[in-house]
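One structure, pasted below without further comment.
A single protein chain has been removed from this complex, and every other one stays in its place.
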Amino acid sequence: MRTIFATLAVLILAVLPVAAPWLQFVLTLAIAKGFAALGVAVLLRAGLISIGHAMFFAASAYGVAFLARAGIHDFGLLLILSVLAGALVGAVAGSFLVRYRAIFFAMLNLAVSMVFYALCAKLYSVTGGTDGMPVPVPAVFGIVFAEPVFKNVLFYLSLGLMVLVGVSVQRYLNSPLGHALSAVHTNEIRLEYLGIPVWAVLLIAYVISAALAGLGGAIAGFAIGRVVPDFAFWTASGHLVLIAVLGGIGGVPGAFIGALFLELLHSAAVTVTDSWNLIVGITLIVVIMFMPQGVYGLFARREVSSL
Amino acid sequence: MAFKGISIVVARCLSSLELLFGLHRGLSQANLRLVADGLAGALAIGVAAATPAAAQEKPGSLGLGIFTFTSGPAAAYGMPGKNAADLIIEEINAKGGIEGVPVRATYVDEAQGAQGVIAEYRRLAADAQNQVMVAALSSANCLALAPLAEQLEVPTVGWNCDTHQLLIDGKRKYVFRPNGNTVPEFIAYAIYLLDRKPDVKTVAIINPDYAFGHDAAKIFTAALKALKPDVEIVAELYPKLGSPNYQTEISRLATARPDVVFSNLWGADLENFVRQAAPRGIFTSSQVILALGETVLQRVPLPDGVIVGVLGDGWWMSPDAKANPETAKFAERYKARFGEYPVFPSIKMANTLIYVKAAYKAAMQKNGGKWPTRAELADAMKGSKVATLTGTAQTRADNDGLVDQIVGVTVKTSGQQFPVIGDMVRYKGESLMPQAGQDPFAWISTLKPEFAKSLPKPGSYK
């Protein structure tokens, strides 16, 4: 049932841009944000809230831009290297950040991400400052596409990656390592008594979450064609947490559903009102107060009842 | 903020549905048959959407995407542009539109950041009715949109894209700038300054922290050094665009005690800076140059003797502008509607729309009265020479514009409550421009004091 539902959803996503070409860009970005939100959701499992994950999102996007400037034009190579860059930044930052909990974890993430943001914005000669850096159209498996075609290719590759990465993350979360995350949330000390190195469990989770955010950032960079410091601003990090919570941190599809939900809500809202933030803010508060399972919770419950 | 930008793109699936149905109507019989073939037909629509159909019949309306800042600190500069666009479009439509087709503008707020702007551009470009983009205000957005304009083949006219980087490779087919660029704009200030204060020794610079601020500083410094090699830059500050508070920067400028303070801050940043710097004596201790100072003349009390200009010829009270009844009428209507006289961003916008209108006329003449395609329109812009409200805008082979540069100093007159520009000079556009394809900095470094001597002097434009 679950698989059928997921397959159907992915198929609908795949067909949508054919019917409405404009949606292709929208959906690509939704998937990109979904990856990043999934990264945030992984940490939320352990009760850790990061208001700084937009940094990894931006780090990978900048990685793509720098690598392209250095003469690398292969899409696959760019994607892999930039995600590795995101993961590397994650490993360095994570190695000391995962020692902290609660509000201190949130604040330290914010601190690191704002240093990153400020550096991107101020180092004009290196990063182009607030003008950002261009992300050129790369070659995919040696073929150089025209820009509109590349955007199609990018969308379907992202969709494929969404399924592939989604399944892998689900596996990870269902593995002992993943279960240990929830255990950190519930009772960290008990976990240590059991001889499980909490530090290592969290560091692995942190690197994975940074890599996921990086993957999202790289895709967003390709889709937009430009990377700017605003990618890393703290409100962007806030929105990633928001997506994760909207989707419900319970399952992997939640992050993507959250991202799609937010984008679709936005499309409906923009035509009638400017007050997009107001709507998101109210939605967020309502979801937190009355639907702790997130929007994904609605689907999950309906699924249960249909069984 | 950034994500809001991304999201804005997104949105509008509703409008994409409209687009789908709109295309059905626009498709030829052959394509309609394809539609019936299911998926293949759907794909055809996708392709059709990406390559706008060659509409040779006059459409019901002509869509313009106009990009400017309508919110945030930059709106102080962007709104006068939008106001002027409203006014000019109204005027055009009152006379039956452009070649009989009424104009309909969609405004895009650049304050949403590059991502949102790019997304909006794509959305507007996907609608074949939007034939021209008037984009953009911020040079950062111009640089981001230029490759897109080429990829999507949409004529894009920079109404305020002054960065010299925009057209530097000379390969643009669809991006036009009927304006001067940063090179003549800021060389003009160096020449004017040296004419007025030949003994300048020390200069401090405070510019916004992005391409426009950095480029201007580089050009102004290079020109000064070429014309007077012993000039020293004693401080270079680049506060973030949109900074509300400049107190520390002002102290820094004061401690450096420079002969000259140069700034190309703009919008609310400029207003903030002037209001904060004036009481702290910056304007009395140094000769201040406010490159975009004309925009705040009516809003903040600028002391006499500040070197200001209009980054081009768009000064509504210049002798040429006063001699043009259209311009006088425009200025009065603007004042009546918006409570202040047009500032140079208003004139730049108005001139840009006049330029677009002229391009349509030329394109239709060229292809025998048929409504032009996007490509034909772009073709008509190339090499054109258009009379504007304040002078002429000549488009070179590299799509860059040649526009005269007016510089002067603030003076009080009995005619207006606010200071106006006096002691003016009007440099010919081509005299301050390097040749197409020439590296601007290589060209600037070849300038000699004799070059400046050959140009008109302050006060010569009356």
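Structure notes:
Per-chain residue numbering starts at 1, and chain names A and B are given in the order in which the chains are listed.
To be clear about the criterion, a contact is a pair of C-beta atoms (placed from the backbone, for glycine too) under 8 Å apart; a residue touches a chain by one contact, two chains touch by 3 or more.
In this section, contacts and distances are computed from a predicted model.
The chain that is not shown carries the UniProt protein name "ABC transporter permease", picked from "ATP-binding cassette domain-containing protein", "ABC transporter permease", "NADH-quinone oxidoreductase subunit 12" or "Cytochrome b". When you scan B:Ala268, B:Val407 or B:Ala452 for touch with the missing chain, the hit is B:Ala268.
Of the listed positions B:Gly96, B:Gly170 or B:Pro244, the one in contact with the omitted chain in the full complex is B:Pro244. For chain B, the residues in touch with the chain missing from this view are 1, 70-73, 75-76, 79, 111, 235-240, 242, 244-245, 247-249, 251-252, 254-255, 257, 267-268, 271-272, 275-276, 279-281.
Where chain A meets the missing chain, the touching residues are 44, 47, 49, 51, 96, 99-100, 102-104, 106-108, 110-112, 114-115, 117-119, 121-124, 233-235, 238, 241-242, 245, 274-278, 280-282, 284-285, 288-289.
Heads up, the rule we're going with is that only the chains that are shown with their structure count from here on.
Our note on geometry: chain A versus chain B, Cα centroid distance of 36 Å, whole angstroms. If you check the complex, the residues on chain A that touch chain B are 17-23, 25-26, 29-30, 33, 54, 121-122, 124, 128-132, 134, 146-148, 220, 224-226, 228, 230-231, 233, 235-236, 239, 262-264, 266-271, 276-277.
On the chain B side of its complex with chain A, the touching residues are 1-17, 19-20, 39, 42-43, 45-46, 49-50, 113-115, 118-119, 122-123, 126, 139-140, 143-144, 147-148, 151-152, 209-211, 214, 238, 240-241.
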